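Have a look at this one before I ask anything.
Only one protein chain is missing from this complex, and each of the others stays in its spot.
Chain IDs A, B and C follow the sequence of writing; residue 1 opens each chain.
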Amino acid sequence: MHTEKQIERSAIRKHLHDGMSIMFGGFLGSGSPKGIIQEILDAGIKDLTIIGNDTAMPDTGIGVLVSAKRVKKVITSHIGTNAETGRQMIAGEIEVELVPQGTLAERIRCGGSGLGGVLTPTGVGTLVEEGKTKLSFDGVDYLVERALRADLAILKAHIADEKGNLVYRRAARNFNPLMALAADFVAVEADSIVAPGEIDPDLVMTPGILVDALILSGEC
Amino acid sequence: MHTEKQIERSAIRKHLHDGMSIMFGGFLGSGSPKGIIQEILDAGIKDLTIIGNDTAMPDTGIGVLVSAKRVKKVITSHIGTNAETGRQMIAGEIEVELVPQGTLAERIRCGGSGLGGVLTPTGVGTLVEEGKTKLSFDGVDYLVERALRADLAILKAHIADEKGNLVYRRAARNFNPLMALAADFVAVEADSIVAPGEIDPDLVMTPGILVDALILSGEC
Amino acid sequence: MDAKKLIASRVAQELKDGDVVNLGIGLPTLIPDYLPTDVHITLQSENGFLGMGPLEGEPLPDLVNAGGKACGMVPGTAFFDSAMSFAIIRGGHVDATVLGGLQVDQEGNLANWMVPGKMIPGMGGAMDLVTGAKQVIVAMEHATKDGGAKILKRCELPLTAAGKVTAIATELAFFRFIDGQLVLTETAPGVSLDEIRAKTAADYVVSPDCHAMKLS
Partner (left out) sequence: MDAKKLIASRVAQELKDGDVVNLGIGLPTLIPDYLPTDVHITLQSENGFLGMGPLEGEPLPDLVNAGGKACGMVPGTAFFDSAMSFAIIRGGHVDATVLGGLQVDQEGNLANWMVPGKMIPGMGGAMDLVTGAKQVIVAMEHATKDGGAKILKRCELPLTAAGKVTAIATELAFFRFIDGQLVLTETAPGVSLDEIRAKTAADYVVSPDCHAMKLS
């Protein structure tokens, strides 16, 4: 059944353009929307800023966009599993902003929640504090870490209903629910799409109002 | 079946003392642990600082502690439904710190998450900004709102498993999952207590490691 | 049509199909009754859900609105905690909030949460709603019971938020903030420009397109 939110995978292309910023769900590829990533690759857009936990491996998850040299900048916590990201960084072909994982989660959450940032102790006394405002309360130093948003978020859900309500499965949840809040356009690849009411309202992990487009996963 | 976490209601008394701070789940009483509140009342402790969304009504939810004059200070977003809180405030018998509801949620979340605070635009240009650090980014002013913790959190869940994993029902969720992170001791009143494994791990709303004591609700 | 129904009916016209809307207690809760049949909105309830509907049949356990009253829910409802509720509110995911006002001024300031020394209910979710919602529509009677102006040059009561109001609907008039200026765009049936001017303390301009409200 098609609804206003459900689109063919190729219809995502009208929301793609060179130079855009893209948040991607996933942790080493688990919880990343493979079909949408393939569509972005096929669309040929470039100079992307990508934001997510890691760059997976050269041939998995978001890694394929790095390997195809479509990425200008990565904001991430870890690139150690993708030697190609490291190679491009050292060669000066790609800019990498490394952010502690918990800080990355909070920055994205802030971007989606109307918050300007958070005060975290993580990174105090390390390279991470460079250039940042520091505040001290009750003898503890905190860094002011600022909100992060993107033009597009691409997410992977296990079950969606036609209104866009999402349920994630196991460890594939990770950054997906946070990014659903923090992008101007939110596209979700789901293993199945059911009628509204089929997901118990207590079990919805991302409310449908945050989702702009639903794409049925080819796999399942 | 009893586990280490499940206790008789009266056993909560050894965690109660005069002058302590207590976070309570609930929104106008919905999602407040009535049995634990009754036990606190019966225990006779006083000079309490209570932290929660509202003070319910004089004879419901946390309101009964206000009516019995056990409360020294309230940190809350709304007291309009409890005339007794207002009367005591105007008479100078109780201190009331009014906090915007979304800010209260974030301050509690910070207290439980190791964050020093958040930057919120809410309250800028109002009485709420008095005495607070203000930061400005990209032309937007933010207040630095600081973390909040308590000695004890008293929560209401619909289903708990013996490890303390919790599921809340409908609008009774509200502040409960946030407070589970933010107190030194976390006591939960549950409508039912089941064996570990009976709650689908994807559907747990509060992980059991955050919960110290489980009390079976008298009602259900 | 009494004042409250007129205001609710007019505000309903501001809402578009698909909008996410948070309605304050009292008058704003009448608004869904006046929506055209082809306009479906999703109601956000700040105690933690999206998809609120009218109570149908017996109350269900733990299904209450932000006023603590039993309510219903539509298919596709989602519940969440208070942090998520206000992430949605503060983060700009609510298209419109409609709430009452004690005073509004020509700078878009709203005061509706306390009268010092008299009534201090607290701000509840109002400060976040007014700060975060894309449209902030104040729905209120035009003047106080004593006939005093509520639409002022500058609010005297403590503010709920500064410069966030986008429209004001009263039983006499509809105002919109356009490029930071308060503009009278519509008059209620049978109400003259002079009457509105007499009962409004704020400076405002009358839109060249100012016309009578079209009420259903």
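The working rule: a contact is a pair of C-beta atoms (placed from the backbone, for glycine too) under 8 Å apart; a residue touches a chain by one contact, two chains touch by 3 or more.
Note that the structure is predicted; figures quoted are calculated from it, not measured.
In the whole complex the chain that is left out makes contact with A, B.
Set against the missing chain, the residues B:Gly19, B:Gly44 or B:Pro201 yield one that touches it, B:Pro201. Contact with the undisplayed chain is limited, among A:Leu65, A:Ile159 or A:Ala172, to A:Ala172. The omitted chain makes contact with just one of the residues B:Glu39, B:Glu84 or B:Asp161: B:Asp161. Listed by residue number, the positions of subunit A touching the unshown chain are 27-31, 53-54, 76-81, 86, 89, 96, 98, 100-106, 109, 120-128, 158, 169-178, 205. Take subunit B: the residues that touch the chain left off the picture are 109, 112-115, 161-163, 165, 181, 195-197, 199, 201-202, 204, 206-210.
The rule we apply is simple: only the chains that are shown with their structure count from here on.
Inter-chain contacts peak for the pair B-C. Averaging Cα coordinates per chain places subunit A and subunit C 34 Å apart.
Subunit B and subunit C, compared by their mean Cα positions, are separated by 29 Å. Subunit A and subunit B, compared by their mean Cα positions, are separated by 32 Å. Multi-chain contact residues of subunit B (touching two or more other chains): 106, 120-121, 169-170, 173.
Multi-chain contact residues of subunit C (touching two or more other chains) are listed as 49, 79-80, 86, 89-90, 131-132.
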